[in-house]
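Down below is the structure, laid out as structure tokens.
Note that this complex is displayed minus one protein chain, with the remaining chains in position.
Chain nomenclature is as follows: A and B, assigned in order of appearance, with residue numbering initiated at 1 for each chain independently.
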Amino acid sequence: MTGSDSRELGAVPDGGRAGHGAEPGELDVDDASSSPVGPLIAGVVMIGFGILMLTQTLAIKGEGFEPEGPRFMPMLATVVWLGLSTVYLVQQLLRMARSRDGLPVQRFAHSGRVVALLVLLVAYAYAIDPVGYIISTAVFFVSAARVLGSGVLARDVTVAVGLSVGVYFVFTRLLGVYLPPGVLPL
Amino acid sequence: MNSFDSLLGGFATVLSPENLLFALIGVTLGTLVGVLPGIGPAVTIALLLPVTYNFEDPIPAIIMFAGIYYGAMYGGSTTAILLNTPGESASVATALEGHEMARRGHARAALATAAIGSFVAAVISTTLLAFVAEPMAAIAVTFRATDYFALMVLALVTVTALVGNSLVRGLLSLLLGIMIGFVGLDAVSGQSRFTFGSISLFNGIDEVLLIIGLFAIGETLYVLVRGRTRPGHVTPLGPGHGRGQFMSMNRDQWRRSWAPWLRGAGVGFPFGVLPSGGAELPTFLSYSYEKHRSKGREEFGKGAIEGVAGPEAANNASFSGVLVPLLTLGLPTSATAAVMLVAFQIFNIKPGPQLLETSPDLVWALIASLFVGNLALLAINLPLIRLWVKVLQIPRPVLYAGILVFAGLGIYSVSGSVSDILIAYGVGVVGFLMRQLDFPIAPAILGAILGPELENQFRRSLNISNGDLTVFVDRPLSATILAIAVLALVLPYVPKIVARLRGKPVETAGKLAFADED
């Protein structure tokens, strides 16, 4: 989250340095981008997924595609999916041909952070059991907040410890849901 | 025992300290998540499911979930009016007029007409629910497999066609959900389907994982990508108790509000009962109607109180309406209702025509809790408005890191296996990409939850008819419902078609469209 917006207002009689550290256009990025690449890739991926599901449908044991059988509905869904994915891709190509505007799509900014957050999530999934709920959750919270753009470490640590300890005891002691204690002697 | 006596019994259940506490927790949580944009009742209920796993009695859990559902409506209107950011999609109409009222210094009146209107509509529609439930269940008993099939098709089609901007994207989302629903062992033939040979997929993908992935993780990644945004400003509430005012509204505002409340309730309840994709359609219809009816039409868009009163009433009334098919047919007609259905299933309760016979305590306690919860909301919404708005000041990194912690908790308590957690993450990435590419989420959820049941009823119908597909059109009821489903697919394009017939440029007509989710 590096977006920022700076405004300079008011009388500036000294002609001093104007605008400082401004990265205009980074805020309020919810305007639809006109890049057609995202939807194009999506269309191709969806068709590929449809073909994959088609092979999976054919892999279902059974004979023929009688409506009562286990293959009929998956087949129907897969075929319609393939048809609609093609329509989506063609729509996208037509729009590209007609104008430079693509289908509505959000800008893929901060992709590095998305990857970082996914890595954190996976690490968290593997850490819960061996390390224990409280420690893994507290560490995960602080690092996730960082990735999400927080700059106040003391606050994050306080909330992380309070939240993980609170959740652990409420769920294990009051609600009877098991959470791994891990390395802590609880 | 008639409905009235049963309802009194329901009140007796709800007014026990424990159930009352859960009703209050529900409406409070609901208000909080309703105030926050991007976090809806569906995901909140999904995240709270693990809390209730070890409850012996389902009643407090269901009361709490219902409280979250309509609490979110009260909260959503608050954000719509004071921040001009609809907390949830059914508040879009409220944001149009309510925020203008607030800007003109009538914030309290706008909030009051929304809250009181919601309450009035809730009382009317819940009363209707109480008296419709039993007759409806009696009719539902006569429904056959073909009717159920047709109803499910209708529910899926309406959510897909009436919500969101594009039919193609909506249908793709729906089909994705249906395909996910097919994952696992087929209940009839025992064959594994869409499992890619992996044993961990034999039991299918748990609905809770799916909902948490699509809504909580997908939304967090989406917020991350959008980055920092210019913070809004909560419009000042203005002076408190003025002269000649009762509950923050003056005589004129009361006079202009009461009829839209009643009309909104009148629109909201039937549209909730009929599969129509949730609360968006009735709120928008109510708004359009009030606008066309209003003598001071020019005031619309500049803060007409009717434009807040009507849609808010319709919004709340539609919830009681949605409960009718959910309880008597087991048919969810919105994403949140689908999550409620999952909650019922966790307690091994199967909503349907028999529910009133098998679990009358639960049904009547739920209905009674709607009265109690809405009264509580009326009491806490306006006086604590400053507190609710404070939630909006929580920094997003902290908020969404917290949501991820609860998402992890929900996923972990469903299974505890790392592979299931990774599946939920995968679903989350799909949900994120769907948001990025403007695919609606609600059809996928509904498709995944209704898909297997739809196939079930389809095969049952064909077993009875010995494989004859005309069975779906032979029965007038099924045929009619299927015809309505086809109509619902076409309806959004009517303005375009009419425009083309009249020789007008098509671009100006556009498609009837409503916002997505919940």
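Note that in this section a residue touches a chain if its C-beta (ideal position, glycine included) is under 8 Å from a C-beta of that chain, and two chains touch if they have at least 3 such contacts.
The rule is short, and it goes like this: contacts and distances are computed from a predicted model.
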item: Protein name, per the UniProt record, of whichever chain is missing from view ("Transglutaminase family protein", "Universal stress protein", "Peptidoglycan glycosyltransferase" or "Aldehyde dehydrogenase"); value: "Universal stress protein"
item: Chains still shown that are in contact with the chain withheld from the display; value: A, B
item: Contact with the hidden chain (one of B:N2, B:N348 or B:Q393); value: B:Q393
item: Selected from B:P135, B:P231 or B:G467 as touching the chain missing from the view; value: B:P231
item: Sites on chain B contacted by the missing partner chain, in the whole complex; value: 36-37, 83, 85, 227-234, 389, 392-397
item: Chain A, residues in touch with the chain not shown (by the definition above); value: 1, 3-14, 16-17, 20-21, 26-27, 149-152, 154-155, 158-159
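As a working rule, only the chains that are shown with their structure count from here on.
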item: Distance between the centres, which are taken as Cα means, of chain B and chain A, whole angstrom; value: 23
item: Residues of chain B that touch chain A when the two form their complex; value: 50-51, 53-54, 165-166, 168-169, 171-172, 175-176, 178-179, 182, 186, 188-189, 191-194, 196, 217, 220-230, 395-398, 400-402, 404-405, 408-409, 412-413, 416, 418, 421-422, 425, 429, 432-433, 435-438, 455, 458-459, 462-463, 467, 469
item: Residues of chain A defined as touching chain B within the complex; value: 1-5, 26-30, 32, 38-39, 42, 46, 53, 56-57, 60-62, 66-70, 73-74, 77-78, 80-81, 84-85, 87-88, 91, 103-111, 113-114, 117-118, 121-122, 124-126, 128-129, 137, 140-142, 144-150, 152, 155-156, 159-160, 163-164, 167, 171, 175-179
